[in-house]
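One structure follows; several queries about it will come next.
Only one protein chain is missing; all other protein chains are in place.
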């Protein structure tokens, strides 16, 4: 039943407006147990001259880039060990937290550390979850790791989950949990 | 700038309406990079006789219980080993996935397995993240584990993250990742 | 898809608001070929102090009585030959047009004329149709006549349709078509 | 006083939107006794990307063709005995009900029967009434018949009313009442 | 034609809501040359829990007292030489500007000066004009002065206009123009 109306200043692209419709639909479903197909979201766009706050016209805020796309692009660059490209997705004050509570503040440190654990690694994604954090989007991706140990042996099907905090379309925090150690232990 | 208007049939409690306001505000922020305090959400309530779909009045959908509260209550019952109470928060087809890919379909199995790893365990929460999944809310909680190993030694500060899928106010899937094994290994 | 919003000054009863919802739903369906159950009509009520036209608050217009109920009541009174009650539903300038183009301006004339055609008559209703005319509601009722001819013989299953024009909750015109003559002829 | 707002997905022609405005105005007048010129209907159109039901964009429903135009075209074709053209306005399961309760399921039957009653016939329209039925528009047209009896004599000024049920822009039921028999009898 | 909708948090009195309706009607008329009685203003009130800015509920801003009432009360107290009461309507940084460009910062100065010009004075009001200034309401009142000169002679019908700036329901500036000197000169 809920009918959600959004008032926007003109200027956002169609995909942004569709994304807005989807996240608002999901937000309603977090609170109201209505069948999905009775939730209506309609976005009205007004010309910039037709919107005033405090008696002044306003520029529309920029669209936030799709955070899942940013995370996917970063992980793809990392998998390809293209660190230069991967750095484009990271903020200057980026922090990484890895199994065992190991922390890094740049990719080089992380890569050096990872070489003591595996020689290659690939992520197969089971799913992404996105929500809004205090300062920006939070993305979780989960799935399975496969690759090769440092002794050359292959591994696969190892559970992982990564949590990313983004701000201004850049990743500022990555937290990694996985069962690699569980496997090494076993 | 976005002004979000929600049309509801009367009957939801104040906390539900506030929760709806908050999740819609967050949803907008996932897509539009506006300062938080220019995002307005206003909910209009109409009497049941004043809302028709297909020419028929409708009952408002039930409110979804706050999924974080459900997860907190479940984890609290588990920490107290009050399995009877913990089961109240679980659906009949509940599934659990634990480090190493171990799977359980009931609490007894899980508890039996856990006794081989630790004697007591307590979760200190660093934060909760909530989003909408395909079939219901998804809650992530993360923080640090402390407790005692089976040999009596204490542990603390061990990173964990749990992912819960809920449906109809019950937990139907719990996925657990943590660094317990990392610590055992080290 | 159409979402229809109606703004009303407070003060209409629940049945009036439901009736408004139903006629607006039907009106949409006359123009838009949407499945009935995606048409939403929601009525918002504002306090009398919250509505101004030309800078002045307004009294809400009276509700129009359900024209089908008026027609049913009139026909029931006629069937019972309770002319006093029937007259309550008629305007002063009422006109009646009967088969053969016979016209009456009061019930007595009509009753006198009808006695030359049948001694008793009962209407079984197949359906009512209601629409808005230039000056007020128009109601069609159709179905079958049964009763007794002046010679005492019974008749039944004779098709009829009546058209009523109403204004200010009174019937000001009744037009009658039926197959009585067809039967007499045969 | 009522202000009616309609939300539509872009794509309907101007005449359809005006027709929608008119039927909604009439619908309000069926229930609220307000002077016609204080009833406001305003239609807002949103881009297809700006409307979601259940998180999915939707195609606008097709416009319903003006049912009075369909009925007029059908009656005109019949008057010209252009049965091929007349059939274009009829659904496959069309039913006709004529004075005396005679029923037909195709035009040929009806035309054959009518030849026993009159040789030519023309309808002069006094008015049309349109409302929404359970499955589609219902149109009444009424007026006067003129033409020639089978014996060559002319007739005119004979009252008639036809009721048409339409579905998917086709006539699926025509019910005819008139005073032809009354005249024959007299 | 313009239809103006206002969204308010519940809690304003009826007279405040009517005043809002009137000033918005007048504001529209300053820009759109529509007949007054086609301008509609409707105010919707939502519960405090149903309004969020930045994800937080808000208290409604206080109502501004009617500035004309404040000016009337101040002028009435002055006419009665009830300076104690008159001071209640003045801000601490009040400024007065009188004919000849004479300026005062408190009532005592002004009263002393006025005694050199007239012994008594009464204002008859021809009209009030109210608009919004940069920091608060601006009220003009105009009309005619009558009273007695210092020599005991009476005067009347002398044109005046006063301009008042208000802020937070207090008068912070009064500017006075009148024809007293014109009369003295003559």
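Order of writing sets the chain letters: A, B, C, D and E. Residues in each chain are counted from 1.
Operating definition for what follows: a contact is a pair of C-beta atoms (placed from the backbone, for glycine too) under 8 Å apart; a residue touches a chain by one contact, two chains touch by 3 or more.
Note that this is a predicted model, so its numbers are computed, not measured.
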Next on the checklist: I'm checking contacts with the chain that's been left out. Which of A:57, A:119 or A:156 qualifies?
Outcome noted: A:57
Checklist outcome for this item: Among the options B:40, B:161 or B:176, the absent chain makes contact with B:40
Next on the checklist: Using the document's contact rule, name the residues of subunit A that touch the chain not shown here.
Outcome noted: 7, 44, 46-47, 49-55, 57
Checklist outcome for this item: subunit E residues touching the chain left out here are 1-9, 12, 16, 19-20, 23-24, 26-35, 38, 51, 53, 58, 60-64, 67, 97, 99-101, 129-133, 137-138, 140, 142, 157-161, 163, 168, 175, 177-179, 181-186
Checklist entry - Footprint of the hidden chain on subunit B, which residues? => result 3, 40, 42
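Throughout what follows, only the chains that are shown with their structure count from here on.
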Item to check | Euclidean distance of C-alpha centroids - subunit A vs subunit D, Å | outcome: 57
Next on the checklist: At least two partner chains per residue is the criterion; list those residues in subunit E.
Outcome noted: 40, 42, 44
